[in-house]
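Removed from the display is one protein chain of the complex; every other protein chain stays in position.
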């Protein structure tokens, strides 16, 4: 973990409520896709946890969905704004466990950490299948970016306005050879993905309201088969075997 | 009183701790020199009261001395910053009472409202004598601006490094024909000026910690010979006769 | 169309938003800014039997998320209010007025309230029992269930208007005080008054507020106020006016879900003189988001 100032370089609106932010700063603490940053915002006491969508030596890519005041303020920062950021938080995905037929399964804003993950899996020589789910076509984003990575891309929307009609789980069922999932999205989606019988294993990224984000306050702990774990420090990625719903 | 957004146009450092700010916005609520504005600052619950140094149809001139976090933040705003301002607060000086030999007496940051006052008295055909006091020469500011108005200017510094050595009261004593004072400055100065035997009358601008700044909370009231008065609404200018120390 | 009207012990308010006592004077300053008739009601400055000059300066201090005040109940006294302010209120506000009444003895509370019997506009008495009891070593009436009940009874004996007891949060068990007031005949409760706090001036190394302590209000107290409204809602079956830190229509809705039938807005008016107006204007949209067509459905909606 590192506490340092990042500078907002640019913000781009992707959908009615979702934005892409590029920040520049010291990313040396970031070690794995699936980690997150915790961002201080003026006038807010608690920091806001946001997944690292992707990163380079000097920059961070974030995708942010506006749900309340904090995210509202964040996406409206003007280029040049300095942000106090704790970077490199959480365990991140473990690529080495993904096997030969991994699938990345993301729903809504949960697709964010899967982007950097996909890129690194491709670089590591094991390109994943990527299944993305949205409520409707107008909510979809980052399809071109994922496609440009060169992954097999499966899109599902609840209303069928884009890709197949249905849920991410329907996409996954259509590729029964995929037996290991790396997933991030809303809780009902994670739960449905977790229950798919074709999966031998998987890694699931969880959310929790956080006091600190670096393991000190026990604000975020959840029960697992291996005892209580801190979503912020022992997670946000939990493993299929250990998850209790 | 008017609540509206002002835009910071420029900030200029005058001394080690004192700044000149120019704001643009709707000044229609400003009716007299000696009135003040109450400025909202991000992260601060209470607004910060600042005297109107001068104003035009579309702009406000403020002089701000950094004493705490609020004033620190205010002078560091970048041009373009929008500020939520209550403008045209307080009674202001009454020029019509100043007689033939008025003197304006200001100490430190208290000289701010005297500038717009001097200009308006000159425009009204009764140029005042202006006596300004500072701790030391390095603290002095706005001398050229006052001089450019064309007033008789008397400067005193406590250490004699600029003008006469001594206090504003010493300057005033040196012009015994001045029998009416309009004054703003630290409390001990106001008290000393108030006690000068040569004065037939005068107006004194007071400070108080304010809850609202527009007369609603009774946070700022002080005793006067005419009962308790609200510094923010019935003041900040109190008259020689009514003041109790 | 959302119906914003609420009912407080038989008194109909066109909406639940009420400027809190001490932050709205007797309405004069705000009437210069907007039409007060958009408000559900307003609670006038705490009024005592004798005129009071209040505490010495400074009376105000700042803190993160709020402020401290030690105004000390400065007010012109009940007779002057009836003679000078009430006729002016008639000109600027035509809805039901809440009369906030202070006192330093049980008799004073009763006398002050009795003097309002013939004041038509005053539809609700709000009895501030955060005042020190001069006959009891200066202990606040509101910090002891017995004296809270005594004040309630004394006031009820002299008035036919609904009596809302305004509770202090500086107690171990607010529900106990609420029950005592209910048992003594209160028609409703208003909570909370300010939390007791203090700041020290690092420049003088002395308490910043001349009175030493001051009352904390503003957003910083909102969760404490909300919790107390919840507890009191569970404890008694009286209408509650929720107060403490409310600054937005969302806050007002949260307060109502906790159990408030109406909501007072205090310190927020001082920071933004249009706060109550803005809240009233935003309430319909918040109700729509929450899926209610009658705002009164929100009251207590978060219980069970």
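By letter and in written order, the chains are A, B and C; residue numbering begins at 1 in each of them.
In this text, a residue touches a chain if its C-beta (ideal position, glycine included) is under 8 Å from a C-beta of that chain, and two chains touch if they have at least 3 such contacts.
Given the structure is predicted, the values throughout are model-derived calculations rather than measurements.
Counting contacts over the entire complex, the absent chain touches A, C. For the chain missing from the display, the contacting residue among C:9, C:92 or C:198 is C:198, taking the whole complex into account. When you scan C:105, C:121 or C:170 for touch with the missing chain, the hit is C:170. By the touch definition given at the top, subunit C reaches the unshown chain through residues 61, 63-66, 68, 143, 170-173, 195-200, 202, 205-207, 212-214, 216, 218-224, 226-227, 230, 245, 250, 253-254, 257-258, 286, 289-290, 301-302. Mapped onto subunit A, the footprint of the missing chain covers residues 1, 3, 40, 43-47, 86, 208-212, 214-223, 228, 233.
Here, only the chains that are shown with their structure count from here on.
Between subunit A and subunit C, the least number of touching-chain steps is 2. Ranked by separation of Cα centres from subunit B, the top chain is A. Distance between subunit A and subunit C, defined via averaged C-alpha coordinates, is recorded as 46 Å.
Averaging C-alpha coordinates per chain places the centre of subunit B 36 Å away from that of subunit C. The geometric centre of subunit A is 55 Å away from that of subunit B, both derived from CA atoms. Multi-chain contact residues of subunit B, defined as those touching 2 or more other chains: 43. Listed for subunit C are no residues, as none touches two or more other chains.
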